[in-house]
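Supplied in structure tokens, the structure appears directly below.
One protein chain omitted, others in place.
Labels for the chains are A, B, C, D and E, by order of writing; each one numbers its residues from 1.
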């Protein structure tokens, strides 16, 4: 591969094509790993510290000791970014992934005479194609769809721990393929409350107030927290509460947040328009507040990506 | 590594140390894969067909097309076994793992100019060290312990699909470490019914009848089915029903089944003796029926392994 | 019938005795309809707009298009009221019902050569006899009783959509008949939280604060909202939270709200006194605030009705 | 309307176009009614007695006394059939509906000077157009689809009582419209078990055994019972048990039963083939056993209806 | 007191009026005790061994070691019976209670210089007044009533362990007082299934088959087991399954079993007749089978008791 990108793997920087893990690794056994997904704005990582803190919380819960301090891992991350920055166009940003597993399973100890230990993999990837695909949706909004797949309640597998035991996300995604390319899943929990998307948080707006699901059966997203900060900054009220499909059906606006996309408006809910079916004013105010604070117009950036890649209106 | 073993990876046979998958693989993303675990008795795979049928059922549910027919995959498996047989001692058996993922995530399509597609990995491993560790427990029985971690109900992630989204198993295992080396987890479901171990099925015996949890919140184990067949063969009654801790506390016998270990007696439940605290007669009859039918004394085999490796009474 | 009242039925004003719908109508099939219940104070509809907005939300959820805009339906309603006003005594008020169904079921299309389409029925009825029955209870308070029938959780049938699929209400009412004429059902949800009456909302008062069930497993009543406004107006604190029978058993006051009755004090809970068993001061302050704002003393109105009809103390 | 058909309404036989009920009827208030749906084979009602027994059970539960004995109502039904038989072609069959409500709500007593009392409506309708629509599906099978709408658990509203409080059925039907004309809903209960369709029972076949959901969160269908009898007659094993989507995904066959359609094969489950995707042998044996016993080939009858009405392959 | 009866208390036989336990006993703290209730027929204890086995199971679960073997406790019991037999009339029987607690709480060790240890109390009581009160009900049957109080699910407090943590029974009993003297509570579990009475098991009869709740959320009664044996003996079919109120409302017969009363017919369910509202033939056959096997006519015995005590028809 000619990308020129390198990845970090257990202490080494290797070409990304060589960043591979053995089939004997514990993460292939019982999903025994945790991870993070961070992105850059203007080539600088956004809230890397918050992501690292969450990663270390996740490691604590599943009792993996990665062998590095938080500060060391942060440093490695910045080093990795530095080594790859020349592969990014100036207007191009990237996301990077931290994967930390317990390492090769003890069953196979004999195959690892150098000893067992955690596996740390970090790699980055330009956001260009991902953003390009979504560029039009910043204008039209997506279709928030409730799949029949329910979210796993936190008392069984806690979504606040960002792990890879997420087959239910994949099952929800498979359903979405039947609903069309702009369908984004919003999963219900066992009580019928709105939780989150398959890697995103969900928000409603009603009568000028931003409504968020309680941070219980969801990942407590760094981007979610950023939107709360933008609400505080712009004087928009927000409330965390149990939200139901009825609330979405009678809302004025809705949107998703993800690390990569930041804020994506949802203008339909199960194929029916939310409010007047247009991207709403609260979304715009929050988005603009963020653009101002970060100095990168993430919507414009997506349009540029789309143009560059020649992506058409359908996102294909 | 000098093991001489080879693994199968996407059409090729490679040294097992080179059987690696890229970090970009979908199975590292949302646990988007399924697998099987089969073993040999006397160097012949046991019920390979049943394992392959379950694997293809699993693939159907998660909508992965591995590109091979069941028969082709079976043939590949036998070929792999053949290529590795010389590495096994005559009295030594092995298990082998089939891992099938959706392949590299479409996000990273650009890094795979040859195109995306499923990842099939198959590898085998001698049972010697695993059996050696458990040899003494065939005599003493293990301690079946209920962890506070509950099983994920089937309506969220179906345990009948053998996937890697099993962080809850790992969490239960972490609890077991606090209970001692012979503690085997037996997870409760949300209703408080006994389900299964972290990779095993569980049985009780009461008044001469074998009691099994309903095949609902469990993997429908091939070994479990084999024990049912042995019960039929030896005229021992068996019933599938909802079982509770009270049933275990007042049972006469209990045991686990797994592919590798076959049947492991449990002589304690949460540290307290089951029945008279000894391995029971129904266990012995079922085990003997199997030994007779398969021609391999799996308990004796474990003792031989332990002797060979010099494993002591504590299994360490 | 000599009432002189007319009803609205699919575009026509007809004598109320002729306001009938075919057995083939979809609302007789699967309860496939929504409705509203509004009342007048001083011959003017109270918060008609809020009721119409809820009706249109209900129609959106069940995907019935009634063929009229909200404004048109409002106009029809006022017209209907106008045509009937002469039948009301000056001091007499009425309620009116909007019933909107999907119309005749498509099975029977052949029987409707003019084509299928929604059924809109609107009729009104004087409040006199209903108020007369309850007049004494404004003084004595009613007995709030928990029936064994639980409320249907919102994720199955959402009570926020005012539909006719309410057999569980009827079952609760049948239980109440065994408790006596002043028993009002207050249903628990599956978690044991207080929800609502069979067509009413429920409130507690504790240490001067008004406590309301979270607006989740209940209809979000227009009258309920009015009481919140009266609390705001009079400086009485109020909190929406999960309430339990224990809270009712240890409350200082309790009351129900309905469109027809406005606020009805509950002085007993499962036959035992609430607080000192008397109508409480917070109830009186809220009731008075409303009387002042609307210009109609609803309690006095009930007494007048009772006198006129010669209803005795037992409400019979 | 020129159908010539008459309906029964509270003691009278009236033209079906005049079979109307007042808006004041209790069944329009809280779905306060029960009903039955029976059909004829060769102009004779099929298991009318069983339907009437279930109707009287339903009335007992909701405490409606219809004023007639079971035998009287049966007689009225046969009389009604007799009066309408001349409207049916010789090869044409019909279904008939019994609707029994508590009658006008006591609120409106004054409008019914003749007194309050139950409303009994019975009407019939030729099966021709309904069967015609489904004719092709007897050959191709339908698509059994799980909607996101869950079934209301029996402890809230018992589906064994055939009432009209079925908005959740309508919500499921609305989802099906998005899946295509041959999608039939099969609802899950809160535990994720398969229950029933929106007016049908559901069956699986696995390894030659017919599997039925436990008769708990379903209507105990008269046709369902008939299929059990056909299984007994033909020596096909059947078991009632908790069934899950996994069971449907790995089944050999599936089918629905309804009064009108009798048995409809389902050859897909959530768009994926069941077994080999063809109508299966067990279905055919059961269907043939019934055809033999009743003397009417219900599949052929549907084809005749389709031809007569010129219905095309899509059922439109 | 002049009863002349003695009780057993921690090794001693004392007059029953002196059989007292300190307030410091652990059973007064967290209900930390287990017990049994056995009765005599013709002055001989009935199935004492089965009761003692259950008691020892209960002690094992709560980890109380009473210091005596099962055989020793049995012997003590027979001794106690022997010492009291002279106080019973020849035709009079009695029940006796075994109470075993963990003894004084360790907090208060200092108050027990002789050391801490379990408290064993056994006392007996003539059945005369209890039977007398129920005599008429053997003829008329009782009213089985579902209280709003639900049974505690077994995963929280297991009803199979006969403990004193039964406040929910008392709450159900308080409700029954409002329903009249012949109301017997039959509690629902969280799923809406019938479980048991407040110290009794419950049975239905439908189409000649005896139906029992699954032995899950109930005490597995010794009398319940006896009725199963009588069914086997008389060739009456019986099935354990999940039973619902609908099953009771449409049953032919129903009855309760308790140690003292043996079998009590229930002829009403929530005030409505079960079947024809009379004691049914299956009840009679089972009762007669027991009378024959035990040699005591328990119904006649109750009548004799009533006569002796002059109890009137109302049981008061």
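Following the convention adopted for this analysis, contacts are C-beta pairs under 8 Å (C-beta built on N, C-alpha and C of every residue); 3 or more make two chains touch, one makes a residue touch a chain.
Since the model is a prediction, treat every value here as computed from it, not as a measurement.
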Can you list the shown chains that the hidden chain touches?
-> A, B, C, E
Among E:67, E:153 or E:275, choose the residue that contacts the chain missing from this document, as touch is defined above.
-> E:153
Candidate in contact with the missing chain, chosen from C:12, C:106 or C:191 = C:191
Note that chain B touches the absent chain at residues 146-148, 178, 188, 271
Mind listing the chain A residues that contact the chain we can't see here?
-> 57, 60-61, 63, 153-155, 158, 160-161, 214, 216
So that we can see where the missing chain sits, which residues of chain E does it touch?
-> 1, 3, 7, 9, 16-17, 19-24, 27-33, 62-63, 97, 99, 107-111, 113, 121, 123, 125, 129-130, 150-153, 155-157, 161, 163-171, 174, 198
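Simple rule for what comes next: only the chains that are shown with their structure count from here on.
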By label, the chains that touch chain B as well as chain C are A, D, E
Name the most central chain, where centre means the mean of Cα atoms.
-> D
How many angstrom between the C-alpha centroids of chain E and chain D?
-> 45
Expressed in whole Å, how far the mean CA point of chain A lies from that of chain B is 33
Residues within chain C bordering two or more other chains = 63, 153, 155, 161
